[in-house]
Structure formats: C-alpha cells, structure tokens
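Before we start, here is the structure in question, set down as structure tokens.
The other protein chains are all here in position, but one chain of the complex has been omitted.
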Amino acid sequence: MKSNRIREKGAGSLKLAAYIITILFIAVSLIPMAWMLSSSLKDGKSIYSLPPKWIPSLPQAVSIIIDYSGTTATDEQFYEREAAKATWYTWKKFQNEAIGELKVIGMKDDRKIFEATTPSYLFTAGRPEIVPAQVFTDEMIKVKLPIIRAKGYTEFKTYADGVDLDGAETQNLREGIMADQNLSTQLGEYLDTANFMQGSLLAVHQVGSWAHFFDNYKVIFKTKGLDSGVGLQTYIGNSIFVTVVTIVLHILIGGTASYALSRLVSKKWGAGLTMFFVATIMIPEFAVLVPLYLTIEQMGLVDTLWGIILPHSAWGIAIFLFKGFFDQLPGELLQAARIDGASEYRIYFTMVIPLSIPIFTTIGVMSFMATWNEFLWPLVVGRKEEVWTLTVAINSFTSNQSMGPHIVMSTLAIATIPLLLVFISCQKLIERGVAWTGVKG
Amino acid sequence: MHGKPRVLTKRFGIIIVMAIMLIMTACSQGGNSNGGTAAPEQSEKATESTTNESAVKQETIEITVWDKAKPDDILKPVYDEIFAEFEEKYPHIKVKHEVQPAGNNDREVFVTSMAGGNGPDAYASAYFPIMSDWAKQGFALDLTSFWETYADKDQYLPSAMAAGTIDGKIYGIPNNMYTMGLLYNKKLFQEAGLDPNKAPANWDEFVDYAKKLTIPDKNQYGYALLGMDWADWWFEYYVWQAGGDLTTKNEDGSVTLDFSKQPAVTALQFYKDLKWKHKVVQKNIVQDIGDNQKDFFLGRVGMILSASDWFAGVVQGGMDLNDIGFAPYPVGPAGVAPSQTGGQYWIVNPKVPKERQDAALTYVAFRNSKESLEKMLKFQSENGILPNLLSVRKDVDASQFSSNVPADLVSSVTKTAENVQLEYFLKERLGSYVVKAIQKVLTDENADPLTELTAAEKLAQKEVADPYNKEIKE
Partner (left out) sequence: MLKPPRKRRKLNWIAIFFLTPAIVAFLMFKYIPLLRAVYMSFFDYSLMNPPGNFLGLGNYVLLFKSSVFWTAFGNTLAFSALYIGLTFWVPIVQALFLNEIHRNNSLFRVLYLLPAAVPAVAGLVLWKWIYNPDYGLLNEWLALVGLGPYNWLSDPAIAKLAIVIPSMLGGGINVLIYYSALRSIPEETVEAAKIDGANPWQRILSVIFPGLRFIIGIQFVAFIAAVFLSFEPMYIMTGGGPVDSTRVLTMLVFDYAFQSYRFGLAGAISLIMFVLIAAITMVQLRLSKDQTQ
C-alpha cells in the first residue's frame, strides 16, 4: 500500500532473515512428509536398502517362459495348475524380492498355449492364504486354485490351439536371462532345479514397469479380513463416521447449550452453569479413563463406534468458545426479532447461526482435528477390528509382521489426506476462526 | 425465507432424538451403576434364545469363546471344521466364536472385558506365569470339582498342570505348551564358514559364532538379544545356565529374591559383554521382539531364541524350513541349559451362571480331546507346519505328524524338551525390576551388573517381596 515508503536501515536484513528462516523451517518440516511419500512407493526390498534411497526403484515385471513341447496333457485345468504353481511357489520362494508383476507364459511347439499374470499387490494380498507354508506339491495347488480363481489373484488365459507369439514375447524368448539381472538369474536357477512343474524352463525375463509403481497403495486396500471384510476401507470409514458424528454433536449440543447460557437464562444461572461446563476442561481424559471405560461397558457400548463417540459429546472447550462468541452478538438485533414475535428456535437457527459461522467453523475444524487424531480412547474402547479407527489400525500395522515399513508408510500417507484437504480448501475459514479464538484465547 | 421452517423441524428432530437418547442412556446407566449387571442381562439372553428355538428340547445355552481364527490364520479351515463338529455333537450348546484381540494387549482386553461383565465364558490364552494372579483376582473358575469327574484328567502331563494348580486347586486346563531353543540361519552359518548342522555348545563357542556372524558392512549381526520390556524372559535362561534362578519359592510359599546372587550377575555380565565387548547384537538393543524376528526373517541376524511353536511364523516371514536350525541353548558356566517351557491354559469365567460354565467346560473338553488335537496336528502336518511337539497330553504324540518337516528340526525340538523348567516364580510382579537392570546395563557401557541387580533387588524386596510375603503369612 505504502509503495513509496522510505527504505529503513535494517529492513533489508530483516526481510532476508525472514525469508531464509521461514523457508528453512518449512523445508525441514516437509522433509518427513516427503520421506513418508518416498518410502511409501518403495518395494519390500529397497525399503531396507543402505544407504536409504530417496528415489524409489522401478518395480520389475518378470516373465517366466515354460516349454511344454512333448507333454501329453492338454486340458485347461492342467495348464492353470501349472501356471499357478509357477507363479505362487516361485514367488513365495522369493517373497522379499522386488517383483512388481509375474507373468508365466506356457509354450508348446513354439506357440503360446497359456498366459497367467499376477500383479504384486494381489500376490501380497493373497500370500497368507495361498502359500502359507512352503509345501510345494500338486495336492496343495488343487486346494488353492479355486481360491486363486475366486479371488481373481491371478489372471489366466489359455489358448486351446495356441497362438503365435507377438514381437515382445519373441524377444523375451530370444534374449532369455540377461547377465546383469541378478533377480532373473536367481529365479532361473531356482526354477531349473524345482521339480513341481511338468514343463521345462525356457527363459526368465525382467523389465522395469511403471504400472506397478503405486502397488503399495493397492495392497493396503486389498489386505483385509477374508470373512469379516475388515480392511483399510473399514478403518477409514470408522474414522470418518466417528469424526463427522462428533462434529455434529459438538455443534449441536455445544451450540444450543451455549446459546441458552448466553441468552436464555438469568445471569446468575448462566455463570453457574457455564462454570459447570467449562470447569470440565480441567478434567483430563486420563483422570477418567478407567471409570469412563466402565461406564461405556455398562452401557453395552464397548466395541461400538457409539462407545467411541458418545463421551466426546461433553467438550468444555466448545461451550467456552461458543458462549464467548454468543455473548458478543449484538443483543439489539435478537431483541428486535423477539419483539417481531420470532420464537427462540427460529432466532437461533435463522439469525444466530448465520451470524456465528466463524465460531461454528472453528469448532468444527478443532473438533475434526482432535477426533481424527484421537488414539487412546478408541484404543481402549474398540478391541475388535471392525471398530478400529485409522489411528488404532496404524498403530497395529507397525507391529504386523506381514506388513513391511513401505506398506505402513502408504497407510500413513492415506491417513494424511483428509486433513490435507481440509487445510487446503478451508484455509481462509480456519484462519478467520483462529484469528477469532486467538484474540479470545 | 419460506424454505427455512422445514429445515428447522428437521434439525429439531435430530436434537430431540439426541436428547432422548442421552436421557435414556443416562437412565439405564444410573440403574446399573452397582456393577452387578452381568446376571440379569444374561438370564434375559438365555430366555430369549430358548423361546426362539422352542423346537429344541434341551435348553439351548449360548456361550462366548475367544477362539475364532484370524482370517489369515493358516489353521482357519481346521478350526472351522472342529467348531462345526462340536455344534453337531452338542446341538444345545451354541458357541459364539470371537476373534481374540491380537498383539501385545490381549491380556488387557481380557481383563477389562471381565471387569465390565462381558468377558468370554472360556478363554484359551491364560499364560502360565499369570495364572496365580488371575486365580486370585477371580478371573478363573476353580475347576477342582470338575477335574474329579473329568474322564481325561490323567492324560495331562504333570509339567503342564503345574502352573495352573494353585494351593492344591486346579484353575486351568492346559491348552498348549512350548519349549524354547536357539534358532539359527544355516545359510548365514555357511557364509561365515560355520558348520550349519552344529549349533554352538557353550557360551564361549556362542560368542565365537556370533562374532563370525557379525558383518557390519552388510548390516548383519550375530545374535538378536531381547532387550525390550520383556527382557527378563530370555535373560532368565542365562541365569539358569549360570547355575541359579532369579527367585526361589520357599516351602511356606514366600519368595526369596536372588537377583544379586552370582548366577544372575554372571548372566548379566555375559549380556553386557555381548553388547559392549563383543558387539554382536542389534543396534536398537531395546527393539520389539517382532523386530528381532523380522531381522531374522530378512537374514540380518544369525541367531535368535525361539519357541518350538513359532516355525510357522518363520516360514510366513519368508524363510525356508531347510534353512533354519534349532537346538538347545548353549550351556553356561554351570554346564547346564534347561529349556524353558511355557504355554497357555483354558480358563472358565467364574462370573457367569453355572449352566454356562458347564457348557464352557464341555466345549474345552471337546477342544482338548484326543480326536480334536490329532485332527489339528494332522492338518498342520499336511500344510507343512511343524506341529508343536510338546503335547499337553500323554496320549497325543505330535512327532507322528511331522513328515513334511526336516528331520533334524524334529529331533532338535525333542532334544530341547528333554530338560525343561518353568519361568521364575512371581515373574509377573517382578519382571519390571529385572528388566530395568538389564536395560540399564545394555544401554550404559559403564553400568555394573552387580550394582544394578542389587539396586533392583532392594527395590523389588521393598515394593513386591515384602508385601507378598506378608500377605502369604496372613
């Protein structure tokens, strides 16, 4: 505004320092987030690489080409079993390697007779069920093939009459194992000696594949209880439900009660009751953790989302802030409406609320942050996976043997998104709310 | 403006519902605040189920057991099969199988559920060392009278019964047992020029092996030491190997602390040397046991301790059974190395009506029958899972079901089971004092084992042993 302000001594150095320090702080505080994102894109092997790498390596798509020339069996079932064995037994053997996709191609007399494709996220999701142990027998695959089919873990294509190979596959076949590709060499050596297949190994080929770059994110959505159907979706859903209902409760109960305190009861009653509500700010969650648990237990609400939500309904800070705001509303306006014959309900919902949008937003956002982040109470109340919130699930993921840090990191990234959206889309509202509460205290 | 009133009534609806709901819950809460809620609720439930299924002649009893297999449990199919068999055999008992909470907080969850009056009727995971506390706190029903009529009572190994028998009364039916031993990675042994079929025999050899297995450049180390909150668990083995124990249970039931006696000090000095002198253990010395195991699965560590029933997990972690070796621990200065046994009991909820307790016992007896146990073993065998070779029953021989398992693993598990010992007396209460001394020595190079153990003993004497002994004498 004051463009022709006189340049002061020291203004330049202050400005420079301001920029440097601000940018430095922001950069440093964004590093952990960047590291989280980078780690979330790594595979189960490179996450443990030393020194730690920032750029995730490209997942490898591996093709195994097997020759059936000379074998007599020709039915579809047989080939599917062969393909399933080649895929799942081999991959189980190399389960900690960085394979993004495994394709098994069956050949007979130089023609392609089947093709089976399994992406790594489906392998990871199906592994505990399909190959729990290393019993690589025909019997086992007969039990497991129907599950593989039903869950769609592996995509099978069989060609009764065989088809001619397309260019890329011919090349696969021709080049075979490349010398510098350690992984396919290992796979090749293993398959050469493995005796669970009827066919003989022709070639193993690998190529970097961008298509599987985000597989970790698919894995966490695929990994779930097979019969309870509980997975990340449920945890996210629970967190959203708990958060939304809590916000509604805070706004409804806090808003109406505070309005009553501020405008509908006598000063004496108002002060006393306000004390009644606000004094609970002094009761830390920890002081009442055990009795509160027992209360919820007696209400039969342990292991329910309502058991997590209901205790939130008593939140002294909301009443404190609401009351403070309502006290400052122009009384004349409301009085005028009263004289016009408007009921108190009408006044509250048509006049007070629109006038109080900043405080409603502030409480809403505060409530969102507090509830979305909450950990201890849901940990205590929700013991079944069905009612875990995201934070509780994350904590349990870290001690889950079958989830490497890369998978955990992608869960963290997903858990960050909701607040990120709120922050970016509601920045103005949040700042207005903060400005108000900041002044208020 | 004219649209507003409708919105208003909608909002009022919500408010009213909320208010009514809150008032109602408040009332129901007020009426129940004495804590004695369990009985009326249950009888209500029982009558409900009987009226619903009036076709069944015998009164249907519904019980809850926390034994539902996790969806990714390898054993899920066989559990489901056994559950179905029970249903068929005892149609009047309806068992509600629930998943037992996983992780490190299963005990907490059990206890708080019991406190709230909705614990399971039968619980399968009462750990050996916690039994006496739980019996005292009223979490486990006194089964002595049931035991007298129990047909299979003589089939249980005395060593399996020991921890569940308190003051002559029986509180638990053995569910499973394990032995502990040294687990090692044969591949890494080979790479280090060690014989993959020969485990270290004594402490000196163990140190020698561990040193050879420690390759800092590859981020590989020799031995995954347990330094977390449960450090006393594996530490006590070293005390045994040095010829003593952490506590003594006296004739009159009182406890004597032996933390500062020579065997414990020798053992802690050994720990100290492993960490600071030989430098053959993990960097994060207090890391979780799960992280220790992960390191083992990833081939980062040569040796770790393991229970005999953990092999399934090792394979799920990506290791080949042929690549792992199992052996009794190396012997210590005293020339001995007894394997620790531990395990879990079935316990029955003392707070539920008699019919439900009886139904729960019927269920436990069925689950523990020779047929059910063998069915389980057979399934494990067919799936390449090493069965737990330490059966709680004399008439069930697990080693018959181990055809898919490398023979040397089977024989070494048998070997560990030859010389077994229970964990130290009063571990549940004393653990934190011992752990503190262990962690102190593992994290501070200058800490002296004797000093730390003496301090721990003094404190534990004052805060645990004295009150306990006083209580015993009363």
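In order of appearance the chains are A and B, and numbering begins at 1 in each one.
Just so we're on the same page, contacts are C-beta pairs under 8 Å (C-beta built on N, C-alpha and C of every residue); 3 or more make two chains touch, one makes a residue touch a chain.
Because the structure is a prediction, the values reported are computed rather than measured.
Considering the whole complex, the hidden chain is in touch with A, B.
Across A:Leu261, A:Ile308, A:Ile363 or A:Val381, the single residue that touches the chain missing here is A:Leu261. From the options A:Asp109, A:Glu189 or A:Glu431, the residue with contact to the unseen chain in the full assembly is A:Glu431.
Against the chain not displayed here, chain A makes contact via residues 8-11, 13-15, 17-19, 21-22, 25-26, 28-30, 32-33, 35-36, 39, 47-52, 252-254, 256-257, 259-261, 264-265, 273, 276-278, 280-292, 294-295, 310-311, 313-314, 316, 319, 324, 331, 335, 338, 343-345, 369, 372-373, 375-376, 380, 390-391, 394-395, 398, 405, 408-409, 411-412, 415-420, 422-424, 427, 430-431, 434-435, 437-441. On the side of chain B, the interface with the absent chain consists of residues 15, 18-19, 22-23, 25-26, 29, 35, 105, 107-108, 111-112, 114-115, 137-139, 219, 227-229, 283-287, 300, 350-351, 432, 436, 439-440, 442-444, 459, 463, using the contact rule stated above.
By our rule, only the chains that are shown with their structure count from here on.
The part of chain A that touches chain B in the complex is made up of residues 48, 50, 93, 95-96, 128-129, 132-135, 139-140, 224-228, 248-249, 252-253, 256, 293-295, 297-300, 302, 310, 313, 345-346, 349-350, 380, 383-385, 396, 399, 401-402.
Here chain B touches chain A in the complex through residues 4, 7-8, 11-12, 14-15, 18, 22, 25, 28-29, 32-33, 35, 37, 70-72, 74, 98-99, 101-104, 109, 112-113, 115-118, 219, 288, 290, 293-294, 297-298, 312-313, 315-318, 320-321, 382-385, 404, going by the rule given at the top.
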